[in-house]
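All protein chains but one are shown at their positions in the complex.
Labels for the chains are A, B and C, by order of writing; each one numbers its residues from 1.
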Amino acid sequence: MLQAITLVVAQTIVLLGISPFLVGLIRKVKARLQCRRGAGVFQPYADLAKLFRKQPVVSSTTSWIFPATPYILFASTLAAGLLVPTFASQTPMSFAGNIIALVYLLALGTFFLILAGLDAGSAFGGMGSSREAIVVSLTEPAMILSIFAIALTSGSTNISTIVHKTALLEGIVTDPSPHLMALVALFIVALAETGRVPVDNPATHLELTMIHEAMVLEYSGRHLALIEWAASLKLALFLSLIANLFAPWGIATTLTPAAIGIGLVAYTLKIAGVAVLIGVIECTFAKLRLFRVTELLGAAFILALLGLVFFYILRG
Amino acid sequence: MLILLLLLLASYAVGVVLPFCFPRKPQAQGMVGSVCACVASGSGIALGISGLIASEPLTASVASTIPFLAFAVRLDPLASFFVLTISLAGLAASIYAMGYLKEFHGRVSVATLAALTNGFLLSMTLVVIADNGFFFLIAWELMSLVSYFLVVTEHERADVRYAGFFYLIMTHVGTAFVVLIYLILFQSAGSFSFEAFRHPEQSLPEGMRTLVFLAALIGFGTKAGIVPLHVWLPYAHPAAPSHISALMSGVMIKTAIYGMIRVYFDFMGGQFPWWWGFVVLIVGATSALLGVMYALMEHDLKRLLAFHSVENIGIILLGIGAGMIFQTYGLKELAALGLLAGLYHTINHAMFKALLFMGAGSLLYTTHTRNMEEYGGLLKRMPWTGLFFLIGAVSITALPPTNGFVSEWLVFQALFLSAQLPTLFLKLMLPIAAAILALTGVLALVCFAKAFGISFLALPRSSHARHAEEVPIAMRIGMGSLAVCCVGLGLAPMIVVPLLDRITGPLTGVSISDKVLSLDGWALDTVNVEFGSISTPILAAMLIACGLLGLFLAFVFGGRLVKRYYKTWGCGINLSPRMEYTATGFAQPIRQVFRAIYQPTVKLETEFLEESRYFAKRRHFDLLIEPVFEKYLYDPVVNLFMGIADRLSILQAGSLTLYLTYIFVTLVVLLLFVV
Amino acid sequence: MFWPLALLVAAPVMAGLGSLLMQQRRAIEVLQCALAGTLLAAAALVAGQVIAAGEVSVGDFLQTDALSAWLDLIIGFVGSSGTIYAVGYVGEEMDRGHLSLRRYSQFFCLFDLYLAAMLLGVNQENIAIMWIAIEGSTLWAALLIGFDRSKAALEAGWRYIILSSLGIALALFGTILVYYSSEHILGVSNEALRWSQLYRVAGELDPAGIKVAFIFALIGYGTKAGVAPMHTWLPDAHAEAPTPISAMLSANMLTVGVYAILRFKAVTDRSVGPEFAGKLIIGLALLSLAISAIFLLVQRDYKRLFAYSSIEHIGIALLGFGIGGLGVFAGAWHLMNHALAKSTAFYGAGLVFLRYNHKSLDRVTGLLSQMPVAGTAILVAGVALAGMPPFGLFTSEVLIVAGSYTVRPEVAYVFLALLALAFATLLYQVLRMVLGAPGETGTALGTQCRIFTSAAIGINIVALGTIGLHVPPGLATLLASIVKIFGTEMEASR
Partner (left out) sequence: MSLSSIDIGTQMVNLGSVLLLITCFSIVGLRRLSSCVHVFALQSVFLGLTAALVAFLTGIHHIYIAALLTIVVKAVVIPRILMKVIRRKDVDRELEMNVNVPTGLLICGALVILAFFITQPIIPLGFLLTRDSLSIALAIILVGFFMMIARKEPVTQVIGFLVMENGLFLAATAAAYGMPLIVELGVFFDVLVGALIIGIYTHQLQDTLDNVDTSKLTTVKEK
């Protein structure tokens, strides 16, 4: 019990701690590839601290939904994060929810974010909400299907069980093809969910292009801080999901200090690697038009489905 | 138990009669009717629960002088469960009605309305407890008739009359098929009693069984509103008074689910080919997806909710269909799981759909319009209604930790367990159904984000909304009780599942509650523990904890939690409702992406000033979604009959000679027929 | 104890002649109301006796068995409520100056004689005298249909008299043929014309003769019963006749026609087995159903609407009898409920006509709010006629379809489909009338008219409701013995 609690606390700290760093890392990579020096990788921490200290300005047209949303978003994202194994393959909370719970927890946050976008009554918010709506509605089926394709190999939909089994080379992937397809699908989903190029551009505030930014346009001060933090948490969540599902190397399958140490290091390296990859993608791809996004996500869905088919066909 | 049953019947009956004893006192009429309904449904709740936990089903019967008819009732767990569902919704609705009926004072006869409401609840209860096919049919038809009269409460309006008649015809066609089911069973059993239907030794020939399956699917499906038989639903449910819409959408369509389970799992004894389940699965998936998609395009709040009923019936059928498929292959535990998921979603949908319709009713009550584009900013003006509606919306979109989440999760699991099926085809089909379910779920989320966001948030979009105020306490209690049910059913699966298991146990022959509940009830997992689990209480706790953590962090880093209010930045000009995103605009990307299904047609008429074609005097914008099924499926049939009738009317051309000839020919023909 | 039966037949005759002699209206009204009471009481008593004793007879002249008693109940009940209604209705016409006192008394004279003729016809063992009585009722009806001498009424009456005299003539030939084939067994005497005797010796009768006889009887009396394709007079007559008469035609005369067919069927079944008659009857019944279901859809005239609905229901009842067994029970039950419901419908329609003075369906809306009594009558009757619970027509239809499914499923399928169609078409029209906002105002009705008509409607609706889902034990025994007449025992209901 005590061990479980410590683990949960540890994971919380790791997630909260590492997520801004990932954002910073991606920005740094982009800056480098665009031949800029760019801000330091720890800049996001400073931003958060500053935002927290600023007094938020709340639109007088809004209802209680608007100020409540940042906390709900933060809570739901963090709770979702606790279901995903990070450095240790067995997360104590994993029994509380499997992939479906994960998806719906994220959806809870999205739901309130959309509401908040509408709440202020400005055209931007509504526009952002409406676009977010279409994106999210296309990502989730692909996400569920892709994770399910992985789940089949290990006969479980509990993420930590999947990771644990794969890590211990139980129910090992006899052949990579379903995994590969699912990986690609999940990666695309991750880009979409975390509002990255080519689906969305976190760096823009141009009403033609912005989705997530448009929704949170009215936010300021600590509210914005929480939302930013939640966004980076979501990023961390997806990165660790991808990293641990497809490359559970070095993850701590036992709870000896040594294993945990290795796990932490491996984890950091892995997600940093994925983050760099994302950064590269962000500057090599252009942002797609909103109605082209559907094709991308459709492709993701099909890939995940193919992964499923392949799995059954190869397993007979 | 018998006492409870009698109390229930008696007080409904009294509720039918008593309102008429207070002529010209609508207040009293409504109050009396509602009180009777409350007493009855209260005892109904008790009856349902006791029926679920009782070891022996309660049976009672009154003989009749009509052959083959016996007024026999039997409260086995299945029936009790539906009695419970009906009574829960009924109780809330009748409390709600105490306030809501004011809406009708002076416009329609409140006494009739109250009496019909009691009759409606009574007939629904009789439908599910009837133990005799003939009796069932009587109750079924009564239910249809009474609900029809409730739908046409405001029959001065032509659209209401149309809705009502459409409903009446559809439901009657459905009834014809239901009659067919019982005819086939009657022929083999030589009796209308369910006991005789149930007997395995009178197993029907294969063709007849298939006929029964199809008849049940069409007959009950019409009532349930499966695609493509759903077309009446978005007309009829909104037309009725809102607490009746709540009952129709929340409960009445569930009687059809009851019928299907009764026929497939009870009468057919769970013996059927795999394609039965598969057909049900397909129907479920189609209904779920199309239901939510059409809902997305609706701006009439009640029509939107009605389409969501189609969607949720689809989800229920996904669970049941999966259960049937597993049943075919003897995977009893999974069959039980699927069935259980379907039943769980049944009661959940009853709760949140009733809640949402009541919420819509409250908006109607205070703004007198059903058009979402005229709402806005209502959350500040009616906080309680807003809160309850939000809870309903969160539940129907299956967000944790509400009840919708639990049942949809169970359905997902049931579909994912397809790996254990022998045939590759089904192995693939069930996960695809799951993907469709996922899409449905998200679209529902979008739809309710729209519904809540446009109606309750931002600035009022019309004077109706500007002058809206909170509804009377009775209505709030009615909604509140259901909101509590939604949350409760979500947080306490450890209580609900064992009860449902008492239904699925006898039907599938295996009890799974101990398998589904692990960690002494805290976690809910599928029949094999490894496969995945959730625990809504824990999730709720986590959410709260993380929320507090967020608050704490904000406090730690930010110090005092003060905030400043200022008007929204409107690009320099003052913000007005006309600048807000409309429901139409919000749904535009979806409409764009799925235009293949919607086939939207846009009409833009512009009148220009005669001086210059650069200045428009007025613009008129029309956006129409093609009603595919009505246009290509229903209209042709109607036109066919009309055409036949018109052509035949020359038979009655008014010429005596012609008439004489008919008789003469008939005579000669018959005489030849003898020779 | 024969006087109730005698009274039942004699009372209308006396009342009719009486009202012809009477000189002031009040007296005629009193007399008619008295008649109504007498009919009701007498019919009830006769039925009671039959239930108790099996059959009642007045010497050699009137004999009543279960089937006749059933018809007595129908004619007695509807006849009495109809008389009351007629007092209100025709009174209103007189108040408006459409009628002289002479015509007024003539109307009631004809009305009563018409009832008397039918009662004589059904309480009769002698097939020839039954024929005479029914022919008599045809003639009175002919005079009544053309009573208000409008062009349309005369035309309808003309068609009616020609077609039904023709039918009745064919029926007579059928009767003669029966006599022809029975006389050489029973001798040249009245005996050869008695149902009871015919049933007894039916086995020895010559099949060929009986078959031809039945065909003539079926077509002949079928014309009176409004069975398609001999139904063509029916909508015209019902539409143009004074509304109380329309009600009586639908509720009584068609029923009597069915009764006559049934008597012949009973003999035929005993002689050549039930298939022959059954097949013919089922065929014509389905034809009637189909035609009425279609024509209900295109009606522009609310009285014609109910007329076609009568064709439909006579068809349903005949289908029941054609199937036999359970169907006979259901058919008889259907006849009674239909008589009640249809007369109610026409009572309502009559009030509407009095108010608006036109029969156009499209121009009548919002009855419930404008004329609550008429609206309720039409709505209740419409729902009942559409075959909805809690009314008896639902139970009988379910029993008939169940019976037919056990015997020949294909009939049941067709029957179900046609029922659904007729349901839709009838209710579509009825609901258009009763719901919605009232259109034109029309001329209000006099108090007396309203009292009498409401009374008649009330009686009918109450009766309709009480026997809806429950056959009173006495009637159940009657029905059981009716079923026996057709050779099959009622199996105990499970």
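Simple rule for what comes next: a residue touches a chain if its C-beta (ideal position, glycine included) is under 8 Å from a C-beta of that chain, and two chains touch if they have at least 3 such contacts.
Keep in mind that this is a model prediction, so the values were computed, not measured.
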Displayed partners of the chain not shown (whole complex):
B, C
Sole touch to the unshown chain from C:Val212, C:Val267, C:Val364 or C:Ile467: residue C:Val212
Absent-chain contact - pick from C:Gly79, C:Gly146 or C:Gly257:
C:Gly146
Which positions on subunit B touch the chain that was left off?
649-657, 660-661, 664, 667-668, 671-672, 674-675
Which positions on subunit C touch the chain that was left off?
126, 128-129, 131-132, 135-136, 139, 142-143, 146, 149-152, 154-159, 161-162, 165-166, 169-170, 172-173, 176-177, 179-181, 183-184, 188-190, 193, 206, 208-209, 212, 236, 239-240, 295, 298, 300-301
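Basically, only the chains that are shown with their structure count from here on.
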Assign the assembly's chain-to-chain touch graph to one of these shapes: line, ring, star, complete, other.
line
Please compute the C-alpha centroid of subunit A, do the same for subunit B, then give the distance between them in whole Å.
35
Using the average of all C-alpha atoms in each chain as its centre, how far is it in Å between subunit A and subunit C?
79
Touching two or more other chains, which residues of subunit A qualify?
none
Complex contacts: residues of subunit B adjacent to subunit C
64-70, 134, 137-138, 141-142, 145, 152, 155-156, 158, 161, 164-165, 168-169, 172-173, 176, 179-180, 183-184, 186-187, 190-193, 196, 641-642, 644-646, 648-649, 651-652, 654, 656, 658-660, 662-663, 666-667, 670-671, 674
Would you tell me which residues of subunit A are touching subunit B in their complex?
12, 48-49, 52-65, 67, 70-72, 74-76, 78-79, 82, 93, 95-101, 103-105, 107-108, 110-111, 114-115, 117-123, 125-127, 129-131, 133-134, 136-138, 140-141, 143-145, 148, 151-152, 155-158, 161, 218, 221-222, 225-226, 290-291, 294, 301, 305, 308-309, 312-313
Using the touch definition from the top, list the residues of subunit B that touch subunit A in their complex.
377, 379-380, 386, 394, 397-400, 405, 409, 412-413, 416, 419, 424, 427-428, 431-432, 434-436, 438-439, 441-443, 445-446, 448-450, 452-454, 456-459, 519, 523, 530-535, 538-539, 542-547, 549-551, 553-554, 557-559, 561-570, 575, 577, 579-581, 585-590, 592-593
